[in-house]
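All protein chains of the complex are present and in place, except for one that has been dropped.
Right after this comes subunit A.
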Amino acid sequence: MPKRILCKFFAHGACLKGDHCEFSHDWKDPPNNICTYYQKGICSYGNRCRYEHVKASQSDLSASSSSTVPHQSVISDSVPLGFSTTTFGGSVVLPAASAEFPGSRRALFPHTKQAWNLESGHQGLLDNGIVMEPRSSNPVERPICSFAAAGNCPRGEKCPHFHGDLCPSCGKHCLHPFRLEEREEHIKMCEKKQKHLEALKHSQEIECSVCLDRVLSKTTAAERKFGLLSECDHPFCISCIRNWRSSSPSSGMDVNTALRACPICRKLSYFVIPSVIWYCTPEEKQEIVDSYKAKLRSIDCKHFNFGNGNCPFGTSCFYKHTVKPVSYAWKYHRPPPRRSNVMDMDAIFDFFKHLIAEDEMNIFDAEDFENDDLTSTEMAMSLMQLDFESSDSSSDEENCLY
């Protein structure tokens, strides 16, 4: 019985078993050309498969033996010769077994959709490549052509989908003729984008008065940012204006009149706002400032430290002051004394004094005395500087919005 099927190795001229082969080496016998994957419903080649796509129910009748026998004979291959007679006897029972097989196989893949069921889906595809979609009666539910919305539809007039109306800002056919909400939203978005682009274009020309470079032509991305002064409208790079404001005042230079003032008009500004674009109107500036402040308000203040630290800006701090339970402010309803952590440091130094060599100790002492010499206002000033530096740098990354 197995001799009836042509050996596929023999067909390729590569059967190593020769006369011992269970399969027919006679060209007159038909080859087993049925795709078992198709029968399982998972042949990924589809029409291009070189094996025959015969449904399992058909193959049950016509080629049940041909499809199942190889399976059996593979087993008999591995069995030692002495048992070959018994396996041969087993093959006599095969028709009954093969009758059960298709059913059990289906049970193995109960959820996979069978290939012939999928075929109905392909029937919608006509030869000339035009997709015929089932038309919905309600035009609101029908989607617009995504090609046209992206700029260009290759099907042009013949396109079975809606082509959206032309958006005046972006010049694409992306306005759905029947979904009014979506339409308005898109127009609003587009106008906003357009405005942003224009502002960006305008910003390209702006030069920083400190480095005399165009701010947006700087080499690194971090430098390509404006530093807006709160009280005047003179443009600077964020790095230039921060460098100037944090530079150590030379002799006789007053922090408030020289460093905190605008280098051009000398108007005093208390803070610098980083921004990727330059503004044209006071409203635009206000918008930038407001969103910057809103951003900072969502970040916890490092100085306040959840009620355990002392923020030099107090209630006017831009950062969030959250009082955590069991913190100092939570317990005593006032900020902790200013020098508290310096005191702690002293205690630590005392503790380790005997461990540290004499000369190293001197260095530490010198640093400490420097701190001690600072008056409270100087201390506040230096803290303020610290805050400006640290706060600005921490918020830089998040301020790429503009």
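Note that in this section a contact is a pair of C-beta atoms (placed from the backbone, for glycine too) under 8 Å apart; a residue touches a chain by one contact, two chains touch by 3 or more; residues count from 1.
Assume contacts and distances are computed from a predicted model.
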Problem - Chain left out of the displayed complex - its UniProt protein name, from "Exportin-4", "E2 ubiquitin-conjugating enzyme", "Integrator complex subunit 14" or "Sec1-like protein" - result: "E2 ubiquitin-conjugating enzyme"
Completion exercise
Among A:Ile144, A:Val215 or A:Cys240, contact with the omitted chain is made only by A:Cys240
Fill in the blank from the handout: Missing-chain contact, candidates A:Cys159, A:Ile187 or A:Cys211, resolves to A:Cys211
Handout entry: Selected from A:Pro31, A:Pro177 or A:Pro263 as touching the chain missing from the view
Key = A:Pro263
Exercise for the section: Touching the hidden chain in the full complex, which residues of subunit A are there? Just list them. Expected result: 209-213, 234, 240, 243-244, 247, 250-254, 257-258, 261, 263-264, 266
